[in-house]
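A single protein chain has been removed from this complex, and every other one stays in its place.
What follows is chain A.
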Amino acid sequence: MTTNQINQDDINKAVWNACDTFRGVISADTYKDFILTMLFLKYISDVYKDDYNKLTEQYGDNPELINAMMSKQRFVLPEGASFWDLYEKRFEAGNGERIDKALHALEEANGSKLKNVFQDISFNTDRLGQEKQKNDLLRHLLEDFGKQMLDLSPKRVGDLDIIGNAYEYLIKRFAAGSGATAGEYYTPPEVSTLLATVLEPVEGDQICDPCTGSGSLLLKCGAMVRKNSGSKKYALFGQEAIGSTWALAKMNMFLHGEDNHRIEWGDTIRHPQLLDKDSTGLLHFDVVTANPPFSLDKWGHDDAENDPYGRFRRGVPPKTKGDYAFISHMIETLKPETGRMGVVVPHGVLFRASTEGKIRQKLIEENLLDTVIGLPEKLFFGTGIPAAILIFKKHKTDNNVLFIDASREFKSGKNQNQLTPDNIQKIIDTYKARKTTDKYSYLTSFDEIKENDFNLNIPRYVDTFEEEAKIDLVAVRTERVQLKNELQTLETEMEGYLKELGYGA
């Protein structure tokens, strides 16, 4: 095997195979954290080793100078905390403890960069079994990652994307396999691509995802800036409520080379963390996008009435459905001029009445809603329901709303449907054209929405019914007589055959 070239599929396969060590011992949504953390540790260790070797080549045998130079690298790896140190000692007892200590040391040595990232993960846990089993498991894990195939040093991998992609690949595989919990941290890639394309993030934008999950939507937006403007001048912000998922997002960012990010840990509705300098107001962004949990129960209704940031001034969403809480929060974090936002919602958001209806009406009256895109069913992990994307803009050029019914064009799969690149392109083209097209999109005016009582149910606007032909009742009657005659003839004919076969009456 050559050590120079590496290909994405091989590396994906290698990391996926490493999971075999855990399979059957603990469930997928538990071991995903171990695997992903190990991949991260392996990556920084390999980069570190590579850099160290380069410096040694350059400056020869001068450990002091080299160590001084190394402390200025992207990540600082303290003595004994590298993957290779752990690998060396893999046959000794206490693998779990050693790994935990190494992660802790790594966190300490890198200041705020990795603060708390490893706090939720412990390799020295009884979940991996009794002492001996645990030690064996972890030895296997170290060996899996120690394979030549998974040498992640820059000289072999080249750019960062391969590792980032492998990380995303794992997240996706775990999401596909872990059923109900998966939607919590992963938006299907086609949907995030669609959102990132439609929102058109450009150079200098501040981009935020208040329900970050594993961060893939933010990363897509970042990549879109690089594609649109060829620039790395943008900032990613995020907030995620679940500690282990937050850690996942942080690692995901680093593995994609997005060191310039600010992702906070905490409940977006109850305790928004992305605040201005005096911690009195919310930060504002150019692009806000999220795939919030669908109709979250117990989202924090009790405190919403007295929200210090006034996010629920249009109305407090119902206790058991958090959809409009997230939408309200996102709207309030938009910059006044450039602010644009894309949010994935269940269809109920489009038509539910009561408080939600009132909030919806206000949003439309303020001319914030720009586009409604209906997506196919079975697109998301963990739920089969069809979702929709709402696009809001702070500074709209007209007071129309575009409806796109993309729900009928997809590649169907057994458990999961998919949007093909063609499907996505059609949505984007229609969005950009902002025109009514037959059975696919409809540009409606404010008055028409008002006539519909601010109900945004897509079929009200995009008519997908086939024109029914005028039925000629006379022709129908004639056909009936004809068919009856045919039956009579058949009956006689069959009678004849039956008689010949000896079954006659």
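Keep in mind that, in the parts below, contacts are C-beta pairs under 8 Å (C-beta built on N, C-alpha and C of every residue); 3 or more make two chains touch, one makes a residue touch a chain; residues count from 1.
By definition in this document, contacts and distances are computed from a predicted model.
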Checklist entry - Out of "Glutamate synthase (NADPH/NADH) small chain", "Restriction endonuclease subunit S", "Serine/threonine-protein kinase pkn1" or "Allophanate hydrolase subunit 1", what name does the UniProt record list for the absent chain? => result "Restriction endonuclease subunit S"
Next on the checklist: I need the residue numbers on chain A that touch the omitted chain, in ascending order.
Outcome noted: 468, 471, 473, 476-477, 479-480, 483-484, 486-487, 490-491, 493-494, 497-498, 500-501
